[in-house]
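Selected chains only, in their assembly positions.
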Amino acid sequence: MSYSKDEMMTVAAARLLTDGTTCFVGIGLPSAAANLARLTHAPDTVLIYESGTIGTRPEVLPLSIGDGELAETADCIVPLPEIFSYWLQGGRIDVGFLGAAQIDRFGNLNSTVIGDYDHPKTRLPGAGGAPEIATHARRIFIVLRMSPRSFVPQIAFRSSGGFFEGGDSRERAGAPGAGPEVVITDYGILRPHPVTRELQLSGIYPGVDPAAAQAACGWPLAIAAELEQIPAPSQEHLDALRALHARTDRAHSTLHPLPL
Amino acid sequence: MELLSLREMIARHVKPGQMLALEGFTHLIPFAAGHEIIRQGIGDLHLVRMTPDLIYDQLIGMGLVRELTFSWGGNPGVGSLHRLRDAVEQQWPRPLAWHEHSHAGMAAAYTAGAAKLPFGVLRGYIGTDLPKHNPQISHVECPYTGEKLATVRAVNPDVTILHAQQVDARGNVLVRGILGATREAALAAKAVLFTVEEQVEKLDAPMNATVIPHWVVSAAAVVKGGAWPSYAQDYYPRDNAFYQQWDEIARERGSFRAWMEHHVLGTADHRAFLQRIGEGRAAS
């Protein structure tokens, strides 16, 4: 059984979701992982997209966060301001699933700029829902492919906060949620050290050398005292993920008639 | 409410220098109205939108935008908005001032605007760099608990333009499906314009449907397919393929200009625009 790095990563992320979890999902890998969990071991995962759709069960992955599929399969649709006030800030989200362009050793994320903010080398899309997801969701899962360009000693801009300057600096700033619990990469899984809150390699995928993970990280990556050997994806997860991607590719490449 | 042609509605209500919000979160984005603004060359605009999307990429690339207030500036599920990036990174075709929020902050700014409060309150921006760069973000102390909370200055556009499914004979507008911040953007604005898929005698609206009453709508225009390549729930789906193509079209200045000239400046109205898109698809 062979599988790609992205498949391993998506399955590893999905497995972390237990059934009945209320999950605030961003587009991309987070959406794939959360839907994979819902379609396999966690059928009662409640998916919330920031477009205002609550309890969606899409058959294919949405390309945008507001595809019609999300509205049609939702338990309810609420105005977007309400998603952020009553539902996210209201403390009703168990897990916030985030991606980013860059992460630092304390799980702070940058999705805003590379270079100077006012005269950026590269302007990225920006923070979107992430700052308040990172603040309010009880637990934060981050999904990000590892490379020295994405796992950096110093992010150019803090779009959303993880453990801030480490230690208890997050709690002191008054953020209600517990902060990043896990960073799922294509090498393995990072978790914060319980005291310093610095991200450490805590789990490694089959056949991956921890030294390779360290080489892919832009800061000197510590390895946890007990390094978990993360199992390969099950056939069930792989089959479900591949079927989901196949359905999604078909749906997104379908040319619909123009509304003439 | 008065029912106008799209051309007349834009000509009469949209003026250079205004603060405009074309809202709709992925769904019901008023593309036809944006294209008509481009055809009429109404410039020097301050555009507001949570997600600038392709329509603001086009307005920015055509040099019509002076300022942008937003919270996420990408091509959803695809990547960058290349024209927005070019304006920010290279000041092409003109410099762009921008005011950046989180989604929660933008939502609070629209909500405050709709309520005609000068500011909105949220437990937000904690530990982020955004407040350092946006003076529209500040803080206030709770008079009961002493907690320090973030504030955002209210957003009150001169004109908000929206797309919806139906307008009835009296001018009431039905919006169905994902709402985004459309109602807040509408109620925050001094004038509200709608394009709609169709005019009907009586709205297809069950009790508790989202209806914007006729007396808060300044004008409406029937524009079939007016949200394409965005979508209108129950009318046509989002053209995800076009969103993916846009990445290629907008990547270079030349291909962008050529596309805009052929498809938008070179067509008289939205129907002609869609026909030209169709011709391109048939040829490929």
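A and B label the chains in the order they appear, each numbered from 1.
Going forward, a contact is a pair of C-beta atoms (placed from the backbone, for glycine too) under 8 Å apart; a residue touches a chain by one contact, two chains touch by 3 or more.
Here the structure is a predicted model, which is why all the values come from computation and not from measurement.
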Practice item. List, for each labelled chain kind, its number of copies in the complete complex. Key: A x2, B x2
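Here, only the chains that are shown with their structure count from here on.
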Point to revise | Separation of subunit A from subunit B, taking each centre as the mean of its C-alpha atoms, in whole Å | key: 27
Study note, to complete from the structure: Per the touch rule, the subunit A residues reaching subunit B in their complex are 27-28, 50-53, 62-68, 70-71, 77-81, 83-85, 88-89, 108, 112, 117-118, 120-132, 134-136, 157-161, 164, 170, 173-176, 251-260
Review point. Which residues of subunit B touch subunit A in their complex?
Key: 25-27, 50-51, 70-74, 76-78, 80-81, 84-85, 88-89, 100, 102-105, 107-108, 110-111, 122-130, 133, 147-148, 177-181, 183-184, 224-225, 228, 231-233, 235-241, 243-244, 271, 274-275, 277-278, 281
